[in-house]
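One chain of protein is taken out of this complex; the other chains stay put.
By written order: A, B and C. Residues from 1 in each chain.
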Amino acid sequence: MRIHRVLAGVLTAMLPCFAPAQQDTLKEIERYRQLLQDGNPAELYEARGEELWKRGRGPKNASLERCDLGLGPGVVKGAYVRLPRYFADTDRVQDLESRLVTCMVTLQGFTTEEAKRNPFSGTGVPMLTTDPFSGVGQRSVMTDLVAWIASESRGMKIAPSMSHPKERLAYQAGENLFYYRAGPYDFGCVTCHGEEGKRIRLQNLPKMTNAKDAQRAFGTWPAYRVSEGELRSMQWRMWECVRQMRFPELEFASDASIALITYLAKKAEGGALDAPAIKR
Amino acid sequence: MQPKMILALALCGIWVAGCATRPSDSEAERALAEMIKASFKTRGQATIDRLNQDEVQALCSEYKGEPPEGVRQKIEKSQQATLRYPVSGKMMGDWREGQRIAQSGAGRQFTDDPARPAGGSCYNCHQLAPQELSFGTIGPSLYRFGKLRGSSEAIQKYAYGKIYNSEAFSACSNMPRLGHNGVLTEEQITHLVALLLDPESPVNK
Amino acid sequence: MDLVDAKRREVLKTGGVLALAAASGIIKPGDALAQEWNKAAFETKSVAETIKALGGSGSTLSSAIEITAPDIAENGAVVPIAVESKLPKTQAIAILIEKNPSTLSAEFEIPAGTDPFVSTRVKMGETSNIYALVIADGKYFHAVKEIKVTIGGCGG
Partner (left out) sequence: MVDPMRIRANMTGDKVEVKVLMSHEMETGLRKDAQGKIIPAHFIRNVTVTHGGKTVLSAQWGTSVSRNPFLHFRFKGGKPGDKVTISWADNNGEKRTDEATIAGG
């Protein structure tokens, strides 16, 4: 809806003068958000994801039903809130999405490149139709799987593992990346997420070092973003923040992305997962 | 690409002693360097060298945005020296142009057209004209900025300088150094100064 | 007015025939659907044109129609809107967005036994008035509400 957004901006700027009734604005935005809760299109993705988990795919025509998300092969219930975590078979800390890449490679016989292709569904935003997005309205197996797997942890407490040295290392790397400022805008994650009660335009910004904020923020991804008409994953959330920070592209399922997610998951520890959510 | 700096930072937390001493080379440091290198890639105008930090970025990262007094002064002093004002001496442009620039948050993302001028992203963080309800609060409200301060040459110079290089006035500010980093042109900044200070600007109505 | 009524009767008749065919199992519902879409109405560019294309000659503002929608939409791509009519013999509810490229967004036929209420989500290109147009007992009524659409996010 880029066109719409631009139009909206121009129009809002031209609205006739009236007192800056900021409280009313925020109240109405809150009402808007509540009115959206009634029907969440994320359900459509969850249904596809469940089917994709069970369907034979890839050169081996195998399903993902033997995929180990950390709680043992095939255990999906509660797996999402325990990620990221260290996996001995890959000797890596992995989040859900990088773990699904592993399973698609080992169980289904895809190459890593194939498994990482189209990690996010087509945005419908014309500027973003090139890789890694898959074009307007195009489906993403990864996104659908994420929607379903996350939904199988709905209501559960976020509890990432922190017992392995590599998990602690990932946390530290994530923390230091969080404070890392660079690029032509001097931005870091901390620019927007370091203070309480701030906004970009009308969007509330969670302070990620504040447990309550982090729990709410982390606990509502993945989410259906109405601005894009798509379900968005945690990897996408990182990718998109980093893009807006004017950094080079954060690679999907990269260690830095996993480090950031590990840091945030730890900050959100103890919060309940309320995802897939629906958001602006 | 300068992974050293990221690394030093990434490792700070691991060293119990903190960041006072530079961590020595180690297996872990090399592993982390590899991690950074493998995690970002150039895309369009957002080249990998954007991860290289200048002194200000490095210091602000190291101190998590809250540098001690000495470092703060050092940053502000070094950034004061970068300030460049219009040679013509004219610092006030057209507030209407300023309003357009303030509204636009485009610029320098790999999805932006590099041939098109960047916006100032002002409304993302500041309240300006009261008609715009959708404004951010990371920065202070600038509504009535000029009405409260007038538009003397000193105020014009301050506003211009602050937009040009915020770090010269407030070390580790969240505000981009829009002029110093080449995001906005001299002319664009004069339009923003007018948006802030011109008595006819909606900001001052 | 006669002309309008004739047109209206024709529409109702067509709907009736199709519904009958569907009910008797001659055609599946999906087949019946594709045949009836008021192209002319969906191409209208103003509220007056839309009312005309839907068979009316004008409409009366009515307080018996309630629009539930936010005053401000955080994003124009999805604007939740519900319309409830308290007018007796409500036959149809239409949602019109004055400043959209095409004014008519959706039209719902409400048979007897169905509440004169619909809730859906529409796209708004910009801040605009939205009209809830209700056809009740062959007459046209409306309610109107302004919804502001805000710009969001950074980098946009």
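Observations
In the analysis below, a residue touches a chain if its C-beta (ideal position, glycine included) is under 8 Å from a C-beta of that chain, and two chains touch if they have at least 3 such contacts.
Please read these numbers as outputs of a predicted model, since none were measured by experiment.
Just so you know, the chain we are not showing touches A, C across the whole complex. Shown as candidates are C:Leu104, C:Val134 or C:Ile147; the residue that touches the absent chain is C:Leu104.
The chain that is not drawn here is touched, among residues C:Ile65, C:Val78 or C:Val149, by C:Val78. Summarising the interface, chain C meets the missing chain with residues 15, 19, 22-23, 28-30, 32-34, 36-38, 41-42, 77-80, 82, 97, 100-102, 104-111, 113-115, 117-124.
Counting the whole complex, the residues of chain A in touch with the unshown chain are 3, 38-41, 43-44, 47-48, 124, 126-130, 135-137, 139, 224, 226, 229.
The definition used in the following text is that only the chains that are shown with their structure count from here on.
Ranked by how close its C-alpha mean sits to the mean of all protein C-alpha atoms, the top chain is A. Of the two chain pairs considered here, A-C and B-C, the higher C-beta contact count falls to A-C.
With each centre defined as the average position of its C-alpha atoms, the distance from chain A to chain C rounds to 36 Å.
The set of chain A residues that touch two or more partner chains comprises 9-10, 12, 15, 25, 192, 200-202, 243-244. Counting only residues that touch two or more partner chains, chain C has 72, 148, 150-156.
By the touch rule above, chain A contacts chain B in their complex via residues 9-10, 12-20, 22, 25, 127-128, 169, 172-173, 175-177, 179-188, 190-192, 194-195, 197-202, 205, 243-244, 246-251, 254-257, 259.
For chain B in complex with chain C, the residues that touch the partner chain are 103, 105-106, 109, 111-112, 121, 123-124, 133-134. If you check the complex, the residues on chain C that touch chain B are 72, 148, 150-156.
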